[in-house]
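Before anything else, here's the structure in question.
A single protein chain has been omitted from the complex, and every remaining protein chain is retained in its original position.
For chain A:
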Amino acid sequence: MTFQSVVLKAARARCFSSHLQLARATSSCRCSLSTSASDDLATRHAVAPLHAPVTALTEDESMIRDVARQWANDGLRPVVRKMDREGSLDPDILSSLFAQGFMGMEIPPEHGGSGLSFTSACLVVEEISRVDPSVAILVDIHNTLTNNAIRFWGSESLRNTWLPRLATDTVSSFCLSEAESGSDAFALKTTAIPTSSSEYVLNGTKLWISNAAQAGVFLVFANANPAAGYKGITAFMVDAKTEGISVGPPESKLGLRASSTCPITFDDVKVTTDDILGQVGMGYKYCINILNEGRIGIACQQIGIAKGCLDIVMPYLKERQQFGRAIADFQGVQFQVAMAATELHAAEVMTYNACRLKEANLPFVKEASMAKLYSSKVSEKVASLTIELLGGIGFTQDLLAEKFYRDCKVGSIYEGTSNMQLQTIAKLLFADFK
């Protein structure tokens, strides 16, 4: 009888082990080759379900999620705390994001992207968020807002110019909010005044612009005809090197500290008609459309946070002993995590369903708002509970729970505050009952 148990120290900080002991004899007895387990499997496979469950992933989706998970754990996790403390993004992380293909997820291969589906891109956001939501927001905004806006409405020349760069080396920002226009986004004051038949001049200040410190290009919403109100709003792709642009210092924030959030001033910045995204005066429409689907990405970020919290707290509950036993043995603890997992599952089902509705070209706006609203509430609740269940250590920076607790809060503010989601849901709800 031989016992084998090999434990190896692995590269990539992996631990492989064959948790097995095989007891073998060298007789030449025949084993029965068809087991009943594989028969069961065969019958189960024979009945094709009418609908795949929303949480069941396709082969593409699960491979992509696995790669993102592995990268986040091996490549990102080691620097998360440092980046939070220093309040800045590690440049190596940024180049790795490009190298892995995370910055051009839905950009087609002919433009240097990965050609993924929307759902796959959302799954990547979720997996990165599970380790660091501040890196996830960079990936999310870049992919779901700017890249997609250019894919959907950009002229051929804008697509040819920017998509290959966005996929391989250029970070983008989405510049909508201003000091006096947050929820009331289309009250924006930045102007784009035509100075000739082919030139416009931008003036104004944007606020809260994510990725601004790293960005090589800004998608700027400005009013080209203030007299026409929101119908003057026009979107421009503006090279960050253009004269007259100044990016202010990043805000010092509660959470997402590694993600830069800066004011940007446009002072007589010259742009041309070639830089216009789509048509003049259609900026508000593009904006509404892209944020409608973009907020599904935020919902994924929030789900990622809640899962990241459970990743921390669940093993701890089994390890931590009080009153002579693991605290996981107390029903009071069990019921709290059971409730948290239930709410997380609801948020996940809502969010994945919103992804799938969008991909199926079915109405999804109400469901996307619901998913974002609900998942941001769930992430906050799960992060808070996680800290409580960890006890004193949860309140310290020894674990990432306190960071998740800080990072999740903005989920109910950006890409439409919770009240704005409720407004959208209510509007569409009443329309259903007209």
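Simple rule for what comes next: a contact is a pair of C-beta atoms (placed from the backbone, for glycine too) under 8 Å apart; a residue touches a chain by one contact, two chains touch by 3 or more; residues count from 1.
Throughout what follows, contacts and distances are computed from a predicted model.
The protein name that UniProt records for the chain not on display, among "Electron transfer flavoprotein subunit beta", "TBC1 domain family member 15", "General transcription factor IIH subunit" or "tRNA pseudouridine(55) synthase", is "Electron transfer flavoprotein subunit beta". In the complete complex, the hidden chain is touched by one of A:80, A:105, A:125 or A:347, namely A:105.
When you scan A:54, A:67, A:393 or A:428 for touch with the missing chain, the hit is A:67.
Chain A meets the missing chain through residues 4-6, 8-12, 14-31, 33-35, 37-38, 42, 59-60, 63-64, 66-67, 70-71, 99-102, 104-105, 109, 113-116, 124.
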